[in-house]
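Report on one structure; see the data block that follows.
With one protein chain removed, the remaining protein chains of the complex are shown where they sit.
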Amino acid sequence: MDWTDIRGIAPLLWPLAAALGILAMADKRRTGSKPMTPMLAIVGLLGSLFAIWRLWPEEEGTSLFRGAIVLDGFGLFLGIIVAVCSLATILLSIDYLKRREKNLGEFYVLVLFAAIGMMLMGMSRNFVTILFGLEVMSISLYVLAGLFRERSPSAEASMKYFLTGSFATGLLVFGMGMAYGATGSLDLGGIGIQQAGGNPSPLLVLGLGFMLAGLAFKVAAVPFHMWLPDVYEGAPTTVTGFMAAGVKIAAFGAIIRVFAEVYQNDSESLRSTLWWMSVGTMTIGNVAALAQRSVKRMLAYSSIAHAGYLLLAIVVMQGRLDTATGYLGFDSSQSVEGILYYLLAYGIATVGAFGILAYLERDAGGGLDFDDLAGLKGKQPLLAMALTVFMLSLAGIPGTAGFIGKYGVFAAAVEAAQTTGDESFMLLAVLGILNSLVGLYYYLRVPIQLYAKDLPEAREAEVMPARPPAFRFVVATSLIATLWLGFGPDVMNFGVEPAMQLVKSALESLN
Amino acid sequence: METQAYLVVATLIFLIGATGFLVRRNILVLFMSIELMLNGAAMLFVTFARQWQQMDGHVMVFFIIALAAAEAAVGLSILIAVFRLRHRVNVDELTELKG
Amino acid sequence: METVVFLIPLFLLLGSGALGLLALLKTRGVKVPDRLVSYIAIGGPVLAFLCSVSLFQKVGHDTFHAFGWNWILAGDAWVPVQFTVDQLTCVMLLVVTGVGSLIHVYSTGYMKGDGGYVRFFSYLNLFMFFMLVLVLADNMLLLFVGWEGVGLCSYLLIGFWWDDIEKAKAGMKAFIVNRIGDAGFVLGMLLIYRTAGTLSFHELRAFVGENPDAFLAGSGFFGVSLATASCLLLFLGATGKSAQIPLFTWLPDAMAGPTPVSALIHAATMVTAGVYVVGRTNFLFALSPTSMIIVSTIGALTAFFAGTIAITQNDIKKVLAYSTISQLGYMFVAVGLGAVSVAVFHLVTHAFFKACLFLGSGSVIHAMHHEQDMRRMGGLAKKMPITCATMTISALAMAGIPPLAGFFSKDEILWKAFDNDLGHGTFLWMLGMGAAFCTAVYMGRLILMTFAGSCRADEHTKAHLHESPRSMTGVLAVLAVGAALIGFLNVPHFLGGHAAFSSFVDLAVNPGAHEAHHAGFATEAALAVMSIMVAVSGLFLAWRFYVKDPTLPGQFVEKHREVYEIVNDKYRVDEFYDRSVTKPLVRLADATFFKLIDRRVIDDSLNRLAGVFRWLGARLASTQTGAARTYVAVMIVGLLLVILSLFT
Amino acid sequence: MEKTLFLILSTVAVVGALVTITRKNPLGSAIALIVTFVALSGLYFTLDAAFVGALQVLVYAGAIMVLVVFVIMLLNLPEGELEEERIPPRRWALAFFSVVPLGFLCIAQILSATPPAKTPVAPSFGSVAGVGRLLFGDYLLQFEVVSLLLLVAIVGAIVMAKKKL
Partner (left out) sequence: MLSLVLFLPLFGALMLLLVDKSNEKLIKYGAFAVTVATFLMSIPLYGAYEAGGASLFQLEESADWIPSLGIRYAVAIDGISLLLVLLVNFLMPIVVVGSVKSITRRYRDFYVLLLLLQSFMLGAFMARDLFLFYMFWELMVVPMYFIIGVWGGKPRIYAAMKFFIYTLAGSLPMLVAVIYLFMKLRHQAELDPELTASYSLEALSGLSLTLKEQWLCFLAFGLSFAIKVPMFPFHTWLPDAHTEAPTPGSVVLAGVLLKMGGYGFLRFAIPMFPNAVEQAVPVIYLLAVFGIVYAALVALVQTDVKRLVAYSSVSHMGLVVLGIFALNIDGIRGGVYQMLAHGLTTGGLFLLVDMLYERRHTREFSEYGGIAKRMPIFATFFIVITLGSIGMPGLNGFVGEFLIFLGTFRVSPVAAIFAVSGVILGAWYMLATVRKIFFGEITRDENRNLRDIDGREIALLCPLVLMIVLMGVVPGPFIEKMEPSVRAIVESYQSAIGN
């Protein structure tokens, strides 16, 4: 361990320091009410972003901590999304929690810890790192979901999340054990090298099956999705947003890291498994979302559907392993690019949307049914607009980030079909497209409620709570970002493409 | 002794844990089932570490034990929170959220 | 020269536009003096008439073209807006502008005091504009502009008093029925264009002259040649416009319009457009004996059947309407046999006497307070001497009493019918004679029922009976004079004439044609005598029935009730169309297309598809029981599937 | 000898596990679970994993299970709640049809693989020193992350269970 290692985990250390700072301040007096607490958390995350920015130009795909993590564009980019989403969550939560008298310092600590876990997952190239990144994240989220523990839905959500989540962790660990047994290595690169060229041993396949189940649970891929609607619905709304955005980012990061190893062998069976999983996920997510009465729950199901689209890109991913270094890369940058952009777009829109829902939620819970949005345009025109844009982005309408994301994912599928000549990829793209048509239906119900319905008379006189600056800032920023990213990745100075460029150059420098 | 036998035991323990998850409704027992599953997994690591003659597996078991501890702590505290609300530890009654 | 050609329609377009504007201003409460309106209204046609006369003088034996601008690019060539003046055009121009002017003058009297006075003249001018475009057009497409335009004006004018929904419906019917014909016309045009690559009449004539084989090729439909196909399609258009079988049903209904309109549009000009078109394209028909047989036969049948209907009608205008159909049938007989000049001659004479009759009937109706039923008229001769006299002259002319105009023209047609080499001459001639007999009967009946005997109107009407104003009677007089004398323009050879009119028109339509005589003058003379006898006997019959013994018609009807009713009901053709076409179409549209296919099949199935998805969604959501156990069980099963799938 | 030991220990472990999930009273389950843990720890020793074997007893059986038992006591569950009525056969069937095939698959795969023969190991294998070296060498970061995880668990436990926040 040397300075390079420390520098490399600086993005994690900043939030860690902030979290510890908050804990340290939590003496006799309650910390929640202190303005310092969220400030500190924000500083921690900004620091993390700063650290990523500092690392950006020079990162070289280097292994740190003897291969525990790797510093590359992919991981850092995920780190950015995670940090941004966490930041947004914190900003949104301040007022949300205050109104519900739950402004605990621990909340921020847990968000920061979860963020660390997520970043770690994105950076990891070792089973242990993945597992513990995932656990740090999960355990924080179990608790965050139950933050409103005196409310039965929140407690129930927490409990269910914990039970199913632990079970999934069990599967993951067991799978890792199998994989370890098959290869004698806990290192992704090591496994990769060992597997290069040959067929994976049955034990490894078995292990991958279990690991796939464990990770699929986190992204809520069918059939490991059933926990999600309940948990999302019961959790505090800002936390739901955080889960929807962050967990997805981290878990997909991990999935890509893990399964790129296997793809080098072009495992048809794994591909077809993921194919079915992807189709099932998007279909079930979308269809079930149609029947929802609560916007929050609808978004929960839609989050399942989005996992399906992302899986689609993973199905068609063409991994490539550098046998000399064990470092994995991607032949089909399209697919990973697509996923990254998708995650970014999805994360922003989701956090924004849940932020608005959090604002609209009644203090005692509830108030998030479709009918509750009726005519809201009259009372909150800007929020209505923002929510509409977020919905459009999630639905993948051009002009929003979601469209470019959707484009990237489907482009990956089409490209793969083109280069491999595998028509099932094409079919997958078509199924995905049909699914997004179903998705349109429920996303559009939101703007319809907002704009086309009239405000119920009973609500005419209702006084909406004040909109604190932090909230406004987050919504406005997400709104602008959603629209801005809708113009494509290249309008940003840093974006997916540069990140991928970095990945590539990293590969080259390693050879 | 063949390592395969150990592996079979590990798998059995793991599966018994999973079975517990499926048949019991007492949350406390479910927690124990999770512990069983983790132990099954840990056993895999130990066995394979022996087989490969490298101690990474042991390290993993060390970590798994910590993991189990963390999960137990959080799980039990969540259980306490739930229990405060309902005075029940029956998982089948946690069905307020559905649909 | 070109300017003059363009001026002719332009006068009327400007007049119509100005009047239209005035009409709209009037609805906004601007005072528009009637005098100004009538000046503008009459000015256009009269100026056009003068220009036409000057054209007529200049045209002589020539043809000339006036190019306006490129209109539509079809294929690689522009279809231009171009006018052509030849002899046929000149005749038509004179008829249209001449009779048109007279009718405009008449209308200033007839329509006085009507709320839509200005509007009426605007439409009337517009009509003349389109009619002039029609006769001036150099190509079929431009002709079609006029063709549809007159149809439009006919629509507007039939439904002129649109507060009466029946009248509005009549206008619409006229338009739609015409449109059916027009569809044929358009298709004919398309076929011709595809074959010859041009729509211009003179280019087409040249084309046909050079390579008739192009048109003699098979069209692909039942072995019909292209020429036959295109001719029949054009003829379908003509049957619509000129109210021939099978599309004649609109014309009687069209009598809902003001009487001058009936005179101008539905007797003198527009309805003859079909004849004009067939005449214009006679070189095509000449290629197709089949089409000639069909055209002439349909003409003859129409002439006869419409004549029989006319006898049974009691509405004075309906009688005239059927008589128009019948006379148009004559024209088609001629034109179908290639005797264009003869047909055009009948067209001209008919324009005069039928316009006169219509205007006369208008005068009667005017006097009778819009009473049109002849059974309530009678004995009007004393009260309305001029009307009576002019109408009688015209009626006799139409019945074919020499030396009035109708004798010459009709006799010529009957002669042509008899003397043709298509093999159905006798048949045509007999139908023609039958129609001539009918003509005499219904004309005699009309005059006698209206003017002879005692007045059967109620007292109030009787008290107010009066002769019409000078503007109307003057026009009647002019027309009657025309009806009487115009026949001398074309005295046939066997009577020692030179057939001047025919040879003039033949310059345009039959250049270099020589009349071929199959039968001698003797036959022709004998036939003429026969037709005169038929006419006289017809008139006598009318006298016998309606003056001598007015109970006879009733007895006759009693005896042959079934026949009478069918004829009186116009052979129930309207009802037949209604039952066999209109109703089934509407039913198909409503029940099958709209309610079944659109609503049930397409919309419902799509909505149901959405419903299925929602239902599936609800089902899926209901599997989400909230029980963590289920979730875990599903996960295990899922894991099982994943592993199985991984191992396959 | 080794085989006998293995058979005894593994039988105890499996039976203990079965008892754990079938006892009506969670306290009984907990005790059975501890038995299993101890048996597993014995198996670890037979696999030359002295350090983790010790850890298993100390931390797992000792600390974690005490915590569980402690909570069971703390909750002071009413008798009826603690005692579960008979597990309906439906659930057994569910478990049987999902878990047994899975187990069949896993075990079949395990048995089909041909592992290397069990070779003697170096004396330092599984020792505290050996594991420690790895922990603070290759797995330093993970080790720290685990400490973070425990911190998270502590904070989380406080948030969820502390009486007054």
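A, B, C and D label the chains in the order they appear, each numbered from 1.
Here is the rule we use: a residue touches a chain if its C-beta (ideal position, glycine included) is under 8 Å from a C-beta of that chain, and two chains touch if they have at least 3 such contacts.
These figures come from a predicted structure and were not determined experimentally.
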{"item": "For the chain not depicted, the shown chains it touches", "value": "A, C"}
{"item": "Sole contact to the chain not displayed, among C:66, C:187 or C:637", "value": "C:187"}
{"item": "Contact residue for the chain not shown (choose from A:6, A:24 or A:433)", "value": "A:433"}
{"item": "Omitted-chain contact residue, chosen from C:92, C:141, C:441 or C:457", "value": "C:141"}
{"item": "Contact partner of the left-out chain, one of C:14, C:152, C:224 or C:530", "value": "C:152"}
{"item": "Touch criterion as defined above, residue of C:71, C:577 or C:647 at the omitted chain", "value": "C:71"}
{"item": "Touch list for chain C against the chain that is not drawn", "value": "20, 23-24, 27-28, 69-76, 78, 141, 144-145, 147-149, 152, 155, 159, 162-165, 168-169, 172, 175-176, 179-180, 182-183, 186-187, 190-191, 193-194, 220, 585-586, 588-590, 593-594, 597-598, 602-603, 606, 610"}
{"item": "Interface with the undisplayed chain - residues on chain A", "value": "392, 397-399, 403, 407, 410-411, 414-415, 417-419, 426, 429-430, 433-434, 436-437, 440-441, 444, 447-448, 451-453, 487-490, 497"}
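Heads up, the rule we're going with is that only the chains that are shown with their structure count from here on.
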{"item": "Length of the line joining the C-alpha centres of chain A and chain C, rounded to whole Å", "value": "77"}
{"item": "Rounded Å distance between chain A and chain B, as computed from the means of their C-alpha atoms", "value": "26"}
{"item": "Distance from chain C to chain B - Cα centre to Cα centre, in angstrom", "value": "96"}
{"item": "Multi-chain contact residues (two or more partners), chain A", "value": "128, 132, 135, 139, 142-143, 146, 149, 158-160, 163, 167, 171, 202, 205-206, 229-230, 292"}
{"item": "For chain D, residues contacting two or more additional chains", "value": "91, 94-95, 98-99, 102, 105-106, 110, 113, 138-139, 142, 146, 149, 152-153, 156, 158-160"}
{"item": "Footprint of chain C on chain B - complex, ascending", "value": "18, 21-22, 25, 91-92, 94-99"}
{"item": "For the chain D and chain A complex, residues of the former touching the latter", "value": "105-106, 109-110, 112-113, 137-142, 145-146, 148-149, 151-153, 155-156, 158-160, 165"}
{"item": "Complex contacts: residues of chain D adjacent to chain C", "value": "91, 94-95, 98-99, 101-102, 105"}
